[in-house]
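A single protein chain has been omitted from the complex, and every remaining protein chain is retained in its original position.
The block that comes next holds chain A.
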Amino acid sequence: QVQLVVPVAVVFSPGSVPGDLPSPLPFRDVQEMEISVNLRTSVTSRYEMAYQGTTAQEEAAMAVTTAREADAALRPLQDVSMGSLTMYVVPENSSLLPQGTSVYVGRHRSALVRAGGGLAALHARLRQVTQVMSFTATSIAAALSDRVPDGRLSPDARRSLKSSLGYEITFSLLNPDPKSHAVDWDIEGAVNRYVKPVLDKLSLVANFSVDSQILYYAVLGVTPRYDKESSSFLLSAHSLPHVINPVEARLGSSAASLYPVLNFLLYVPERSHSPLYIQDKDGAPVSTNAFHSPRWGGIMVYNVEAPASPQASLPLQVDVDMARVMEVFLAQLRLLFGLSREELPPEFLLESPGNEGLADWELDHLLWAHTVENIATVSTTLTSLAQLLDKIGNIVIKDDVASEVYRAVASVQSAMAKLAVGHLHSAFQASKEAVTSSERAFFDPSLLHLLYFPDDQKFAIYIPLFLPMAVPILLSLAKIVRETRQRKKEPTKMD
(Lines give C-alpha, C1' and ligand atoms only; values in the text may rest on other atoms or scores of the structure.)
Protein backbone atom coordinates (compact mmCIF):
# COMPACT_ATOMS: atom_id res chain seq x y z
CA GLN A 1 0.00 0.00 0.00
CA VAL A 2 2.45 2.65 1.11
CA GLN A 3 5.55 2.98 -1.00
CA LEU A 4 8.51 4.90 0.35
CA VAL A 5 10.92 6.07 -2.33
CA VAL A 6 14.40 7.28 -1.50
CA PRO A 7 16.49 8.77 -4.34
CA VAL A 8 20.13 7.87 -3.71
CA ALA A 9 23.04 9.09 -5.78
CA VAL A 10 26.18 6.95 -5.58
CA VAL A 11 29.22 8.81 -6.81
CA PHE A 12 32.39 6.85 -7.48
CA SER A 13 35.58 8.80 -7.13
CA PRO A 14 38.47 7.80 -9.37
CA GLY A 15 40.17 4.69 -8.17
CA SER A 16 37.21 3.36 -6.31
CA VAL A 17 35.19 1.90 -9.15
CA PRO A 18 34.89 -1.84 -8.55
CA GLY A 19 35.85 -3.99 -11.46
CA ASP A 20 32.69 -6.02 -11.63
CA LEU A 21 30.03 -3.38 -12.16
CA PRO A 22 27.09 -4.74 -14.15
CA SER A 23 27.15 -1.89 -16.64
CA PRO A 24 29.38 1.10 -17.30
CA LEU A 25 28.82 4.34 -15.39
CA PRO A 26 26.48 6.16 -15.29
CA PHE A 27 23.50 3.86 -14.80
CA ARG A 28 20.42 3.53 -12.64
CA ASP A 29 19.16 0.73 -10.49
CA VAL A 30 16.23 0.14 -8.22
CA GLN A 31 16.25 -1.90 -5.03
CA GLU A 32 12.90 -2.78 -3.55
CA MET A 33 12.23 -4.30 -0.21
CA GLU A 34 9.05 -5.10 1.57
CA ILE A 35 8.69 -4.43 5.26
CA SER A 36 5.69 -6.28 6.50
CA VAL A 37 4.28 -5.10 9.79
CA ASN A 38 1.42 -7.53 10.16
CA LEU A 39 -0.66 -9.76 7.94
CA ARG A 40 -2.42 -6.94 6.23
CA THR A 41 -0.06 -4.01 6.50
CA SER A 42 3.21 -3.71 4.70
CA VAL A 43 5.39 -0.91 3.53
CA THR A 44 7.47 -1.14 0.38
CA SER A 45 10.74 0.66 0.35
CA ARG A 46 12.29 1.54 -2.95
CA TYR A 47 15.77 2.87 -3.27
CA GLU A 48 16.36 4.48 -6.62
CA MET A 49 20.11 4.33 -7.00
CA ALA A 50 21.86 6.48 -9.57
CA TYR A 51 25.46 5.42 -10.04
CA GLN A 52 27.78 7.97 -11.57
CA GLY A 53 31.36 9.11 -11.63
CA THR A 54 32.68 12.26 -9.98
CA THR A 55 32.73 15.58 -11.71
CA ALA A 56 35.81 17.74 -11.65
CA GLN A 57 34.35 20.00 -8.94
CA GLU A 58 33.59 17.03 -6.71
CA GLU A 59 37.11 15.73 -7.15
CA ALA A 60 38.47 19.08 -6.18
CA ALA A 61 36.24 19.16 -3.13
CA MET A 62 37.40 15.72 -2.04
CA ALA A 63 41.06 16.65 -2.31
CA VAL A 64 41.19 17.76 1.28
CA THR A 65 42.61 16.09 4.33
CA THR A 66 39.70 15.24 6.59
CA ALA A 67 36.32 13.78 5.97
CA ARG A 68 34.61 16.69 7.69
CA GLU A 69 36.08 19.23 5.33
CA ALA A 70 35.18 17.05 2.39
CA ASP A 71 31.64 16.83 3.65
CA ALA A 72 31.39 20.60 4.01
CA ALA A 73 32.95 21.21 0.60
CA LEU A 74 30.72 18.71 -1.16
CA ARG A 75 27.52 20.08 0.26
CA PRO A 76 26.85 22.79 -2.34
CA LEU A 77 27.32 20.22 -5.11
CA GLN A 78 24.63 17.80 -3.97
CA ASP A 79 20.94 17.51 -4.36
CA VAL A 80 19.81 18.70 -0.94
CA SER A 81 16.10 18.07 -1.16
CA MET A 82 14.69 16.25 1.83
CA GLY A 83 14.73 12.53 1.69
CA SER A 84 17.46 12.21 -0.92
CA LEU A 85 20.89 10.87 -0.10
CA THR A 86 24.30 11.09 -1.73
CA MET A 87 27.01 8.48 -1.17
CA TYR A 88 30.57 9.16 -2.21
CA VAL A 89 32.68 6.06 -2.67
CA VAL A 90 36.33 6.67 -1.96
CA PRO A 91 39.24 4.37 -2.83
CA GLU A 92 40.15 1.68 -0.37
CA ASN A 93 43.40 3.24 0.60
CA SER A 94 42.07 6.79 0.81
CA SER A 95 43.23 8.81 3.75
CA LEU A 96 40.01 10.79 4.02
CA LEU A 97 38.53 8.22 6.32
CA PRO A 98 40.50 7.37 9.43
CA GLN A 99 41.85 3.87 9.88
CA GLY A 100 39.28 1.29 10.81
CA THR A 101 36.25 3.26 9.69
CA SER A 102 34.64 2.26 6.48
CA VAL A 103 31.77 4.71 6.51
CA TYR A 104 31.64 8.34 7.50
CA VAL A 105 28.22 9.92 7.84
CA GLY A 106 28.21 13.67 7.61
CA ARG A 107 25.99 16.35 9.05
CA HIS A 108 23.86 16.78 6.01
CA ARG A 109 22.62 14.16 3.67
CA SER A 110 25.81 12.58 2.44
CA ALA A 111 28.21 9.89 3.48
CA LEU A 112 31.67 8.76 2.47
CA VAL A 113 31.97 5.04 1.94
CA ARG A 114 35.22 3.19 1.57
CA ALA A 115 35.40 0.83 -1.40
CA GLY A 116 36.96 -2.55 -1.10
CA GLY A 117 35.98 -6.14 -0.68
CA GLY A 118 34.31 -6.35 -4.05
CA LEU A 119 30.95 -5.29 -5.35
CA ALA A 120 28.87 -7.41 -3.01
CA ALA A 121 30.52 -5.97 0.10
CA LEU A 122 30.12 -2.48 -1.31
CA HIS A 123 26.42 -3.07 -1.95
CA ALA A 124 25.96 -4.39 1.57
CA ARG A 125 27.67 -1.36 3.04
CA LEU A 126 25.68 1.01 0.87
CA ARG A 127 22.45 -0.64 1.85
CA GLN A 128 23.32 -0.39 5.51
CA VAL A 129 24.21 3.27 5.27
CA THR A 130 21.12 4.21 3.30
CA GLN A 131 18.94 2.40 5.80
CA VAL A 132 20.54 4.14 8.76
CA MET A 133 20.12 7.51 7.11
CA SER A 134 16.50 7.05 6.07
CA PHE A 135 14.50 4.34 7.77
CA THR A 136 14.93 0.77 8.84
CA ALA A 137 12.46 -2.05 9.34
CA THR A 138 12.52 -1.45 13.08
CA SER A 139 11.88 2.27 12.80
CA ILE A 140 8.89 1.66 10.52
CA ALA A 141 7.57 -1.02 12.85
CA ALA A 142 7.96 1.38 15.77
CA ALA A 143 6.06 4.08 13.91
CA LEU A 144 3.25 1.62 13.25
CA SER A 145 3.53 0.14 16.71
CA ASP A 146 -0.18 -0.27 17.26
CA ARG A 147 -0.46 -2.57 14.30
CA VAL A 148 2.39 -4.85 15.26
CA PRO A 149 1.21 -7.98 17.05
CA ASP A 150 2.17 -7.78 20.68
CA GLY A 151 5.38 -9.25 21.83
CA ARG A 152 7.21 -8.88 18.54
CA LEU A 153 8.20 -5.32 19.20
CA SER A 154 11.25 -4.51 21.24
CA PRO A 155 10.47 -2.39 24.31
CA ASP A 156 12.55 0.55 23.11
CA ALA A 157 10.47 0.86 20.03
CA ARG A 158 7.46 1.97 21.97
CA ARG A 159 9.24 4.69 23.82
CA SER A 160 9.62 7.59 21.49
CA LEU A 161 7.15 10.41 21.39
CA LYS A 162 4.09 10.04 19.27
CA SER A 163 3.85 12.29 16.28
CA SER A 164 1.97 15.40 17.32
CA LEU A 165 1.35 18.81 15.86
CA GLY A 166 3.16 20.55 18.64
CA TYR A 167 5.10 19.99 21.80
CA GLU A 168 5.53 22.07 24.86
CA ILE A 169 8.92 22.07 26.56
CA THR A 170 9.19 23.15 30.17
CA PHE A 171 12.49 23.72 31.93
CA SER A 172 12.22 23.64 35.71
CA LEU A 173 14.82 24.39 38.33
CA LEU A 174 14.17 22.58 41.59
CA ASN A 175 15.78 24.08 44.63
CA PRO A 176 14.83 22.16 47.76
CA ASP A 177 17.17 24.12 50.01
CA PRO A 178 17.00 27.85 49.26
CA LYS A 179 18.51 28.63 52.67
CA SER A 180 21.81 27.10 51.57
CA HIS A 181 21.82 27.67 47.84
CA ALA A 182 20.74 30.79 46.01
CA VAL A 183 20.66 29.36 42.52
CA ASP A 184 20.73 31.55 39.47
CA TRP A 185 20.26 30.17 36.03
CA ASP A 186 20.27 32.17 32.85
CA ILE A 187 17.62 30.04 31.23
CA GLU A 188 16.53 32.63 28.73
CA GLY A 189 20.04 33.07 27.43
CA ALA A 190 20.61 29.35 27.34
CA VAL A 191 17.38 28.78 25.45
CA ASN A 192 18.31 31.42 22.90
CA ARG A 193 21.82 30.14 22.40
CA TYR A 194 21.49 26.40 22.60
CA VAL A 195 17.88 25.30 22.46
CA LYS A 196 16.51 27.60 19.77
CA PRO A 197 18.82 26.30 17.01
CA VAL A 198 17.66 22.76 17.69
CA LEU A 199 14.01 23.72 17.84
CA ASP A 200 14.34 25.76 14.69
CA LYS A 201 15.65 22.73 12.92
CA LEU A 202 12.81 20.66 14.35
CA SER A 203 10.23 23.31 13.50
CA LEU A 204 9.47 21.39 10.32
CA VAL A 205 8.33 18.48 12.45
CA ALA A 206 6.10 20.34 14.91
CA ASN A 207 5.49 23.61 16.69
CA PHE A 208 7.43 24.02 19.88
CA SER A 209 6.78 26.34 22.75
CA VAL A 210 9.22 26.73 25.60
CA ASP A 211 8.68 27.91 29.13
CA SER A 212 10.59 27.72 32.36
CA GLN A 213 9.98 27.92 36.09
CA ILE A 214 11.76 27.73 39.38
CA LEU A 215 10.31 25.61 42.19
CA TYR A 216 11.42 26.01 45.77
CA TYR A 217 11.19 23.36 48.50
CA ALA A 218 10.45 20.68 45.95
CA VAL A 219 12.07 17.46 47.11
CA LEU A 220 12.62 14.18 45.35
CA GLY A 221 10.42 11.38 46.56
CA VAL A 222 13.34 9.19 47.50
CA THR A 223 15.92 9.59 50.24
CA PRO A 224 19.40 8.98 48.83
CA ARG A 225 21.75 6.57 50.51
CA TYR A 226 25.05 7.70 51.94
CA ASP A 227 28.07 5.84 50.59
CA LYS A 228 31.12 5.94 52.86
CA GLU A 229 33.68 5.00 50.21
CA SER A 230 33.01 7.87 47.93
CA SER A 231 31.62 10.08 50.72
CA SER A 232 28.72 11.02 48.55
CA PHE A 233 25.04 10.27 48.35
CA LEU A 234 23.79 7.79 45.82
CA LEU A 235 20.46 7.26 44.11
CA SER A 236 20.24 3.71 42.89
CA ALA A 237 18.76 2.87 39.53
CA HIS A 238 15.72 1.06 40.86
CA SER A 239 14.63 3.94 43.06
CA LEU A 240 14.59 6.34 40.11
CA PRO A 241 11.06 5.51 38.94
CA HIS A 242 9.69 6.76 42.24
CA VAL A 243 11.45 10.08 42.02
CA ILE A 244 9.24 11.64 39.42
CA ASN A 245 5.76 11.36 40.90
CA PRO A 246 5.94 13.62 43.95
CA VAL A 247 7.59 16.26 41.83
CA GLU A 248 5.12 16.04 39.02
CA ALA A 249 2.24 17.14 41.19
CA ARG A 250 4.01 20.44 41.68
CA LEU A 251 5.16 20.96 38.13
CA GLY A 252 1.86 22.36 37.04
CA SER A 253 1.68 20.97 33.55
CA SER A 254 0.41 23.74 31.42
CA ALA A 255 -3.24 24.56 31.57
CA ALA A 256 -3.11 26.42 28.31
CA SER A 257 -2.09 24.05 25.56
CA LEU A 258 -3.22 20.58 24.69
CA TYR A 259 0.08 19.49 23.26
CA PRO A 260 2.20 16.84 24.98
CA VAL A 261 4.51 18.36 27.55
CA LEU A 262 8.21 17.52 27.88
CA ASN A 263 9.61 18.38 31.29
CA PHE A 264 13.30 18.94 31.85
CA LEU A 265 14.16 19.28 35.51
CA LEU A 266 17.41 20.50 37.01
CA TYR A 267 17.72 19.43 40.63
CA VAL A 268 20.19 21.10 42.97
CA PRO A 269 20.49 18.79 45.99
CA GLU A 270 20.30 20.10 49.51
CA ARG A 271 23.46 20.93 51.36
CA SER A 272 22.88 17.93 53.62
CA HIS A 273 22.60 15.58 50.66
CA SER A 274 25.45 16.89 48.54
CA PRO A 275 27.10 15.61 46.45
CA LEU A 276 24.44 13.39 44.95
CA TYR A 277 25.19 10.91 42.21
CA ILE A 278 22.99 8.60 40.23
CA GLN A 279 24.01 4.98 40.06
CA ASP A 280 23.30 2.79 37.10
CA LYS A 281 22.39 -0.90 37.32
CA ASP A 282 26.00 -1.98 37.84
CA GLY A 283 26.57 0.43 40.67
CA ALA A 284 28.77 2.85 38.76
CA PRO A 285 28.00 6.56 38.94
CA VAL A 286 26.50 7.93 35.76
CA SER A 287 28.71 10.43 34.00
CA THR A 288 25.88 12.74 33.01
CA ASN A 289 24.16 12.46 36.41
CA ALA A 290 20.87 12.45 34.58
CA PHE A 291 18.05 10.11 33.64
CA HIS A 292 14.99 10.39 31.46
CA SER A 293 11.57 8.82 31.22
CA PRO A 294 10.06 8.02 27.81
CA ARG A 295 7.29 10.38 26.75
CA TRP A 296 7.77 12.50 29.85
CA GLY A 297 11.12 14.24 29.98
CA GLY A 298 14.36 14.18 31.89
CA ILE A 299 15.94 15.02 35.22
CA MET A 300 19.53 16.09 35.83
CA VAL A 301 21.19 16.46 39.21
CA TYR A 302 23.52 19.43 39.47
CA ASN A 303 25.95 19.21 42.35
CA VAL A 304 27.23 22.32 44.00
CA GLU A 305 30.71 22.17 45.43
CA ALA A 306 31.04 22.46 49.16
CA PRO A 307 32.25 25.87 50.24
CA ALA A 308 35.97 26.13 50.92
CA SER A 309 35.53 27.19 54.51
CA PRO A 310 32.81 25.90 56.80
CA GLN A 311 32.09 29.43 57.96
CA ALA A 312 31.11 30.63 54.50
CA SER A 313 27.96 32.68 54.66
CA LEU A 314 24.81 30.92 53.57
CA PRO A 315 23.10 31.05 51.16
CA LEU A 316 25.81 30.24 48.66
CA GLN A 317 25.52 31.96 45.37
CA VAL A 318 25.35 29.36 42.62
CA ASP A 319 25.61 30.24 38.95
CA VAL A 320 24.55 27.27 36.91
CA ASP A 321 26.80 26.31 33.99
CA MET A 322 24.04 26.30 31.41
CA ALA A 323 26.15 24.86 28.62
CA ARG A 324 26.84 21.67 30.54
CA VAL A 325 23.19 21.42 31.53
CA MET A 326 21.94 22.01 28.00
CA GLU A 327 24.29 19.37 26.61
CA VAL A 328 22.48 16.83 28.73
CA PHE A 329 19.00 18.21 28.17
CA LEU A 330 19.43 18.31 24.42
CA ALA A 331 20.75 14.78 24.43
CA GLN A 332 17.65 13.74 26.38
CA LEU A 333 15.47 15.61 23.91
CA ARG A 334 17.05 13.63 21.06
CA LEU A 335 16.51 10.36 22.91
CA LEU A 336 12.91 11.24 23.65
CA PHE A 337 12.37 11.73 19.95
CA GLY A 338 13.95 8.39 19.25
CA LEU A 339 17.20 9.62 17.69
CA SER A 340 19.80 7.41 19.20
CA ARG A 341 23.27 6.78 17.89
CA GLU A 342 24.00 3.70 19.84
CA GLU A 343 23.07 0.74 17.70
CA LEU A 344 25.47 1.35 14.86
CA PRO A 345 28.32 -0.97 13.93
CA PRO A 346 31.73 0.21 15.07
CA GLU A 347 33.21 0.97 11.68
CA PHE A 348 30.71 3.76 11.19
CA LEU A 349 31.85 7.21 12.10
CA LEU A 350 29.10 9.74 12.66
CA GLU A 351 29.76 13.40 12.52
CA SER A 352 28.49 15.27 15.52
CA PRO A 353 25.80 17.72 14.53
CA GLY A 354 27.10 20.50 16.71
CA ASN A 355 24.84 23.25 17.89
CA GLU A 356 22.08 22.37 15.52
CA GLY A 357 21.39 19.33 17.63
CA LEU A 358 20.61 16.93 14.86
CA ALA A 359 21.96 16.17 11.44
CA ASP A 360 19.86 16.63 8.33
CA TRP A 361 19.59 12.93 7.82
CA GLU A 362 18.33 12.49 11.39
CA LEU A 363 15.64 15.01 10.63
CA ASP A 364 14.78 12.94 7.55
CA HIS A 365 14.71 9.84 9.72
CA LEU A 366 12.16 11.53 11.99
CA LEU A 367 10.12 12.73 9.05
CA TRP A 368 9.96 9.29 7.45
CA ALA A 369 8.77 7.74 10.71
CA HIS A 370 6.28 10.51 11.41
CA THR A 371 4.87 10.51 7.91
CA VAL A 372 4.24 6.79 8.01
CA GLU A 373 2.76 7.09 11.48
CA ASN A 374 0.49 9.94 10.40
CA ILE A 375 -0.79 8.05 7.39
CA ALA A 376 -1.50 5.00 9.53
CA THR A 377 -3.29 7.12 12.15
CA VAL A 378 -5.44 8.82 9.55
CA SER A 379 -6.49 5.55 7.97
CA THR A 380 -7.36 4.04 11.37
CA THR A 381 -9.31 7.13 12.39
CA LEU A 382 -11.32 7.36 9.21
CA THR A 383 -12.03 3.63 9.19
CA SER A 384 -13.29 3.69 12.75
CA LEU A 385 -15.38 6.76 12.00
CA ALA A 386 -16.97 4.90 9.12
CA GLN A 387 -17.60 1.89 11.35
CA LEU A 388 -19.20 4.08 13.98
CA LEU A 389 -21.54 5.57 11.43
CA ASP A 390 -22.44 2.15 10.11
CA LYS A 391 -23.34 0.91 13.54
CA ILE A 392 -25.36 3.85 14.70
CA GLY A 393 -27.52 4.91 11.84
CA ASN A 394 -29.13 7.96 13.37
CA ILE A 395 -26.07 10.12 13.86
CA VAL A 396 -26.29 13.31 11.85
CA ILE A 397 -23.12 14.31 10.05
CA LYS A 398 -22.76 18.03 9.82
CA ASP A 399 -21.41 19.65 6.70
CA ASP A 400 -18.17 20.73 8.24
CA VAL A 401 -17.47 17.24 9.55
CA ALA A 402 -18.07 15.90 6.06
CA SER A 403 -15.74 18.46 4.52
CA GLU A 404 -13.03 17.61 7.05
CA VAL A 405 -13.33 13.97 6.10
CA TYR A 406 -13.03 14.76 2.41
CA ARG A 407 -10.05 16.95 3.10
CA ALA A 408 -8.40 14.25 5.17
CA VAL A 409 -8.87 11.67 2.42
CA ALA A 410 -7.50 14.02 -0.23
CA SER A 411 -4.47 14.89 1.91
CA VAL A 412 -3.68 11.27 2.63
CA GLN A 413 -3.84 10.38 -1.03
CA SER A 414 -1.59 13.29 -1.87
CA ALA A 415 0.84 12.26 0.88
CA MET A 416 1.05 8.71 -0.44
CA ALA A 417 1.50 9.98 -3.99
CA LYS A 418 4.33 12.26 -2.92
CA LEU A 419 5.98 9.47 -0.96
CA ALA A 420 5.90 7.33 -4.08
CA VAL A 421 7.83 10.00 -5.91
CA GLY A 422 10.34 10.72 -3.17
CA HIS A 423 9.27 14.22 -2.07
CA LEU A 424 9.58 13.77 1.67
CA HIS A 425 8.93 17.35 2.74
CA SER A 426 5.65 17.83 0.92
CA ALA A 427 4.56 14.30 1.83
CA PHE A 428 5.08 15.12 5.48
CA GLN A 429 3.14 18.39 5.22
CA ALA A 430 0.28 16.60 3.50
CA SER A 431 0.25 13.92 6.18
CA LYS A 432 0.13 16.58 8.90
CA GLU A 433 -2.87 18.22 7.26
CA ALA A 434 -4.52 14.84 6.94
CA VAL A 435 -4.05 14.15 10.64
CA THR A 436 -5.42 17.55 11.62
CA SER A 437 -8.51 17.12 9.46
CA SER A 438 -9.19 13.56 10.52
CA GLU A 439 -8.81 14.35 14.22
CA ARG A 440 -11.12 17.30 13.87
CA ALA A 441 -13.69 15.13 12.13
CA PHE A 442 -13.44 12.23 14.57
CA PHE A 443 -13.48 14.30 17.74
CA ASP A 444 -16.21 16.65 16.64
CA PRO A 445 -18.45 17.12 19.69
CA SER A 446 -21.58 16.62 17.64
CA LEU A 447 -20.85 12.96 16.98
CA LEU A 448 -21.72 11.80 20.44
CA HIS A 449 -23.89 8.75 20.10
CA LEU A 450 -26.32 9.34 22.91
CA LEU A 451 -28.96 8.20 20.49
CA TYR A 452 -28.64 4.60 21.43
CA PHE A 453 -32.02 2.90 21.33
CA PRO A 454 -31.95 -0.78 22.07
CA ASP A 455 -35.01 -2.68 20.96
CA ASP A 456 -36.34 -3.35 24.39
CA GLN A 457 -36.11 0.33 25.27
CA LYS A 458 -38.03 1.20 22.14
CA PHE A 459 -40.80 -1.15 23.15
CA ALA A 460 -40.73 0.04 26.71
CA ILE A 461 -41.18 3.67 25.69
CA TYR A 462 -43.60 3.49 22.82
CA ILE A 463 -45.95 0.71 23.78
CA PRO A 464 -47.49 2.36 26.86
CA LEU A 465 -47.99 5.46 24.77
CA PHE A 466 -49.48 4.02 21.65
CA LEU A 467 -51.14 0.81 22.72
CA PRO A 468 -54.09 2.39 24.54
CA MET A 469 -54.52 4.83 21.69
CA ALA A 470 -54.30 2.10 19.13
CA VAL A 471 -56.98 -0.10 20.68
CA PRO A 472 -60.03 2.03 19.62
CA ILE A 473 -58.40 2.67 16.23
CA LEU A 474 -57.89 -1.00 15.53
CA LEU A 475 -61.36 -1.85 16.74
CA SER A 476 -62.84 0.87 14.54
CA LEU A 477 -60.85 -0.37 11.56
CA ALA A 478 -62.18 -3.84 12.19
CA LYS A 479 -65.71 -2.46 12.36
CA ILE A 480 -65.25 -0.61 9.07
CA VAL A 481 -63.98 -3.71 7.35
CA ARG A 482 -66.89 -5.74 8.65
CA GLU A 483 -69.43 -3.16 7.51
CA THR A 484 -67.93 -2.90 4.04
CA ARG A 485 -68.01 -6.64 3.64
CA GLN A 486 -71.59 -6.81 4.86
CA ARG A 487 -72.66 -4.11 2.46
CA LYS A 488 -71.09 -5.95 -0.38
CA LYS A 489 -72.89 -9.13 0.56
CA GLU A 490 -76.29 -7.55 1.00
CA PRO A 491 -77.92 -7.04 -2.31
CA THR A 492 -78.68 -3.39 -2.80
CA LYS A 493 -82.26 -2.71 -2.21
CA MET A 494 -83.95 -1.89 -5.35
CA ASP A 495 -87.38 -0.71 -5.65
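Keep this in mind: contacts are C-beta pairs under 8 Å (C-beta built on N, C-alpha and C of every residue); 3 or more make two chains touch, one makes a residue touch a chain; residues count from 1.
Everything below uses one rule, namely that contacts and distances are computed from a predicted model.
Trainee: Would you kindly match the missing chain to its UniProt protein name, picking from "Hemoglobin subunit beta-Y isoform X2", "NEDD8-activating enzyme E1 catalytic subunit", "Coiled-coil-helix-coiled-coil-helix domain containing 1" or "GPI-anchor transamidase"?
Mentor: Missing chain, per its UniProt entry: "GPI-anchor transamidase".
Trainee: Could you tell me which of A:Q1, A:Q57, A:N93 or A:S203 touches the chain that is not displayed?
Mentor: Going through A:Q1, A:Q57, A:N93 or A:S203 one by one, A:S203 is the residue touching the chain not shown.
Trainee: Of the listed residues A:A63, A:L258, A:A402 or A:I463, which contacts the missing chain in the full complex?
Mentor: A:L258
Trainee: Among A:M82, A:I187 or A:L335, which one is in touch with the chain left out?
Mentor: Missing-chain contact among the listed residues: A:L335.
Trainee: Among A:Q3, A:T41 or A:S293, single out the residue that touches the unshown chain.
Mentor: Candidates A:Q3, A:T41 or A:S293; residue touching the omitted chain: A:S293.
Trainee: Could you pull out which residues of chain A are in touch with the chain that's been left out?
Mentor: That gives, for chain A, the contact residues 145-146, 150-151, 155, 158-159, 162, 192-194, 196-197, 200, 203, 237, 240-242, 244-246, 248-249, 253-258, 260, 278, 280, 286-288, 290-296, 298, 300, 323, 326-328, 330-332, 334-335, 340-342, 352-355, 357, 380-381, 384, 387-388, 391, 442-445, 447-450, 452, 454, 469, 473, 476-477, 479-480.
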